[in-house]
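All protein chains of the complex are present and in place, except for one that has been dropped.
Order of writing sets the chain letters: A and B. Residues in each chain are counted from 1.
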Amino acid sequence: MLEFFTGHYAYWFTIILLCIGVYGIMFKKNLIKKTIGLAILQISVVMYFVAVASKWDATVPVLDPNIPVEQAANYLNPLTHTLMLTAIVVGVATLGVAFTLLIAIYNRYETLDEQELIDKMK
Amino acid sequence: MKALKILVLVLFAAVLIYASSGLPNRGDADNLMHADRSVINTTVKGSYFIKNAYRDAATPNMVTVVLGDYRSIDTFGEQVVIYTAGLITLLVLRRTRRLKKEIKS
Partner (left out) sequence: MRRQYDSPIVLLGARLLSPYIMLFGWYVIIHGHYSPGGGFQGGALLAASVLLIRVAGGKRVSRLQIAEFATTPLAVVGVVIYFATGLVAMAMGGYFLDYEMLPFPGDMEASMLRYYGILIIEVGIGLAVMAILIMIYDNMVRGEDYA
């Protein structure tokens, strides 16, 4: 039972972060708060992938001359770290485009509240 | 209405936590992800990159070798993505003066 907890608690923390992001998208009425919830959701997925790649008693994936590279259990898995670098940059680009569209909406409709926008667009 | 939203969120969290109990323990030495050969005896990519990165590219940092040499086309696609995001901000928000003069006259 204790092994189950020490092996799985990292997944539970990332799921809690994901649910905080979904709470921000579903329950808030201001458009900027919804965008912040979207950013939190993207970061939780990045954290999950980095947590999966860990091994006990292993070191950073940078070659050390004292630690032999023949046994692959000495170094962390570098594949998921690389994919998450791409994911972070895509998240930044998505946030940039989202804020640009929010500025364009504010210039046109003078409000950023969800219910007032729906009333003004009718 | 609000009670229904709270119920949906709690159900979503419960389903995710139940689904994550089938995952292997974090950091175990005999995960399928960290093995040397897979179940059907092909190479597993993580171990292959660790063993052969310094021999192929003379670089100690394995993450840079994977990002710049083994998976370089993914990095090229990512440059296109961030360049497109920059172009979108330029096209949506820069207005020329001709549009304002047309509206006024």
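By definition in this document, a contact is a pair of C-beta atoms (placed from the backbone, for glycine too) under 8 Å apart; a residue touches a chain by one contact, two chains touch by 3 or more.
None of these values were measured; they are calculated from a predicted model.
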item	value
Selected from B:Ala3, B:Ile40 or B:Ala58 as touching the chain missing from the view	B:Ala58
Hidden partner interface residues of chain A, rising order	60, 62, 85, 88-89, 92, 96, 99-100, 103-104, 106-107, 110
Residues of chain B in contact with the chain not shown	55-61, 63-65, 67-69, 72-73, 75-76, 79-80, 82-83, 85-86, 89-90, 92-95
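By definition in this document, only the chains that are shown with their structure count from here on.
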item	value
Centre-of-Cα separation between chain B and chain A, whole angstrom	10
Complex interface listing, chain B residues touching chain A	5, 9, 12-13, 16-17, 20-21, 23-29, 33-34, 36, 45-47, 49-51, 53-54, 60-63, 66-67, 71, 74-75, 78, 81-82, 84-86, 88-89, 92-93
Of chain A, residues touching chain B in the complex	3-4, 6-8, 10-12, 15-16, 18-19, 22-23, 26-27, 51-56, 61-63, 69-70, 72-73, 75, 77-79, 81-82, 85-86, 89-90, 92-94, 96-97, 100-101, 103-104
